[in-house]
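Removed from the display is one protein chain of the complex; every other protein chain stays in position.
Naming follows writing order (A and B), and every chain is counted from residue 1.
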Amino acid sequence: MASLEHSPASPPAASDSGRLLDRLRSRSDQVIVLVLLFAIWQALSLWLGEYWVGSPWLVVTRFYAGLVDGSVLYHAYYTFAEAVIGFVLGAIPAVLLPFALRRLPIVTAVLDPFMVGGYGAPKLALAPLFILWFGIGIESKIALVAITVFFIVYFSALAGVRALDTRLVQMAQVAGANERDVARHIIFPGAVPYVFTGLRIAMPYSIGGAVVAEIISANRGLGYLVQLSAMNFDTTGVFVALIAVTLIVFICNGAVDFAERRLLRWRPASDAKLQASV
Amino acid sequence: MTTQDGALDLAESTKVKWRQYAVTAGRIGLAVLLLLAWKIGAERAGPLYVADPVLVAQRIVTGISSGELLYHIYVTLRLSVIGFAIGCFFGVALPFVLRRMPRVTNAVEPYIMASVGVPKYALVPLFILWFGIDDAPKLWLIGFLVFYPVFIAVFAGIRNVDRRLVNMARVAGASEAMISREVIWNSLLSFFMASLKIALPRAVSAAIIGEFLVGDAGLGYLIEYSRQNFDTVGVFVGIVVATALVLIINAALVWLDRRVNAWRPTERDMQI
Partner (left out) sequence: MSAQPLLEVRDLSKRFASRESRDASLWVIKDLSFSVRDGEFLTIIGPSGSGKTTLLNMIAQIDAASGGEVRFKSESAPINDPKSLNPGLSCRIGYVTQEDNLLPWRTTLQNVLFPLTVQGRLNDETRARAAELIRHVGLAGFENHYPHELSGGMRKRASLIRTLVYDPPVILMDEPFGALDAQTRAVLQEDLLRLWEMGRKTIVFVTHDIGEAIALGDRTLVLSRAPAKVAGEHQITIPRPRDIRGIMSHPDFGPLYQRIRAQVQ
């Protein structure tokens, strides 16, 4: 069908062993780049001194020590808790609201410019306000994360409710489904992929929001650890905290991925991943 | 028959009209309600927690007329624009360079994609340590925050270019450079615009966050300095102005996108 498409052509020589070699070569290229990155890191550390750039080995040993004595875990626990609690508090109303408003188009239209404004507003800039209101503890971070997550997920869920296939609804009504059946069996499953797109996008923001608030003002958490180490000119400590934060991001992304795969087994492989990583 | 249809149409259109009035009235009502809630909230919670909207408005007016507020806006915008330009340049140039080097692309891609996961704001203390307390750390932050969405969009855009259009252009005698400019660039323009909608407001927000942490001017500095001095009105002024600034930029980008992508079939996106 695709007439001008480059066909998956292979010159006569190409065979299966050739393809295997290709894959092997690309893997080894990737390993070489990884080694190169560590070499550059090590070289920078030697050249500029451990004071400016902690060496990879030092960072690894410090990270390990932090895990063993629990200091890294202590801070990671707070950041993780802030992100997850805020995420849940923001996401739940954001998912429910579009469903509640489905039968009220006028209310949705009234809310629209306010929601667009809320979505576009720089929520992280609100961090000082939340610190003013809720203090430097965990509450201000949770509030910041929740409000950030809310607007992202709201629009994804709204898109899901709107993208609903009216033919499916009619089909269900013809088949004798009532309003509640339609909501439960057609609208909700149809919107789930959209909700997950929103959750995927929101997840890194929730951790980022918690960390920003911690850097600005806190007495614990990984953001605080980054800031504290930087104040003490301890770059190794900064690196350790950064690695811990990044690990949390990966774990949370993995959790969302896992939940999505479990809930959406009926769907073909998702291509939403790339968008979500923006 | 026709008269009946006409009557129906009329009824339908008046219904639509009424609906529009209701929506407009509702929006105005809600805006008033929110302002009222702010006002009442200020009285209930006390001036330390919520600044009185009237005082905020007054402060904005005096700030603008004295030029002080304008100066803060200028500082923030200048920083955002420079950082944005840096991030955007690398975000666009790198995919075009990588396009010609499939082997290198394949080798570095997993690491670039993994680095997306690093929370960039957490790097600020490190940047301050390395690059001092002038504009440099903030520019690194803004540059990184802008680079990623632009790079990912342009990279994906180049991958998704319709091979058939490229082949058509080749058959018609176009050189590689012409294909880059004509087919590839135009194909990814909508991806690029979508990434700008994310990146430009983000650049402003990043400048503000950067100013929270380091610097002696700009909207972020204004907000954080006011907070530390328990000047709640100042905090609110900064936040109101920053929000307005970002929303104006958003609106301008939506408008620009419509102009640039006029050739696209009418879009149904929700402008979020």
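Basically, a residue touches a chain if its C-beta (ideal position, glycine included) is under 8 Å from a C-beta of that chain, and two chains touch if they have at least 3 such contacts.
Please read these numbers as outputs of a predicted model, since none were measured by experiment.
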item	value
Among B:L165, B:M193, B:A217 or B:A244, the residue in touch with the chain that has been omitted	B:L165
Identified contact with the non-displayed chain, of B:A136, B:A174, B:M193 or B:V254	B:A174
Hidden partner chain, residues of chain B it touches	162, 164-165, 167-175, 178, 182-183, 186, 189, 262-265
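Heads up, the rule we're going with is that only the chains that are shown with their structure count from here on.
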item	value
Length of the line joining the C-alpha centres of chain A and chain B, rounded to whole Å	19
Interface residues, chain A side, partner chain B - complex	2-6, 26, 29-30, 32-34, 37, 52, 106-107, 109-111, 113-114, 116-117, 119-122, 124-129, 131-133, 155, 158-159, 204, 207-208, 211-212, 215-216, 222-223, 226-227, 229-231, 233, 235, 238, 241-242, 245-246, 249-250, 253, 274, 277-278
Interfacial residue positions of chain B with respect to chain A in the complex	19, 22-23, 26-27, 30-31, 34, 49, 103, 106-108, 110-111, 113, 116-126, 128-130, 148-149, 152-153, 156, 163-164, 167-168, 195, 198, 201, 204-205, 208-209, 212-213, 219-220, 223-224, 227, 232, 235-236, 238-239, 242-243, 246-247, 250, 270-272
